[in-house]
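Complex shown without one protein chain; remaining protein chains in place.
So, subunit A:
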Amino acid sequence: MLTIDTVTREQVEDFMFLEAEMLDEWRLKEWLTLFTADGSYYVPTTDTPANASPDNALFYVADDRFRLEQRVERLLKRTAHAEFPKSKTRHLVSNVRIRARHDDELDVGAAVLTYRTKMGLTETYIGSYRYRIAVTPEGLRIREKRCILDMEGLKPNGRISIIL
């Protein structure tokens, strides 16, 4: 069984690579099971400090567990026009590092490059990840996922219609 003291970077990497695979294969309902019951997902705006709170700063995305489920439900509908027909995506996760361990939780950093292709155009999202990953009897679970974009705004992307 995994414990907070013995979990290795390789195990964390495997978990994050699995997550990337689920996203790229649009297995979004399955992806939701990687989160804790109180899990959240954030993408701050690019002129906001990386550790800002969505309670007092404008983000691009600030989903609690309920809204995250609703995001997934929306994206799987034909009426989610921005993702119909669905784009092809590829999440490349690299530079994974366990930055700290406290209580039942890992503080994990990584670099991420995501490509989205639709209607003859390929767009790139460049950034870093910061995860709070809970070590539970059922395995690793995401308590918070934060994608911090290195770009100056969403140019030329225009939207975050996929999960980063």
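Simple rule for what comes next: a contact is a pair of C-beta atoms (placed from the backbone, for glycine too) under 8 Å apart; a residue touches a chain by one contact, two chains touch by 3 or more; residues count from 1.
Here is the rule we go by: contacts and distances are computed from a predicted model.
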The complex's invisible chain, by UniProt name, from "ATP synthase subunit a", "Peptide/nickel transport system permease protein", "p-cumate 2,3-dioxygenase alpha subunit" or "Response regulator": "p-cumate 2,3-dioxygenase alpha subunit"
Residue among A:Val12, A:Leu28 or A:Val43 that touches the chain left out of view: A:Val43
Residue among A:Val12, A:Ala62 or A:Ile148 that touches the chain left out of view: A:Ala62
Absent-chain interface as seen on subunit A, which is shown: 43-48, 52, 54-62, 66-67, 70-71, 73-74, 77, 79-83, 119, 121, 152-161
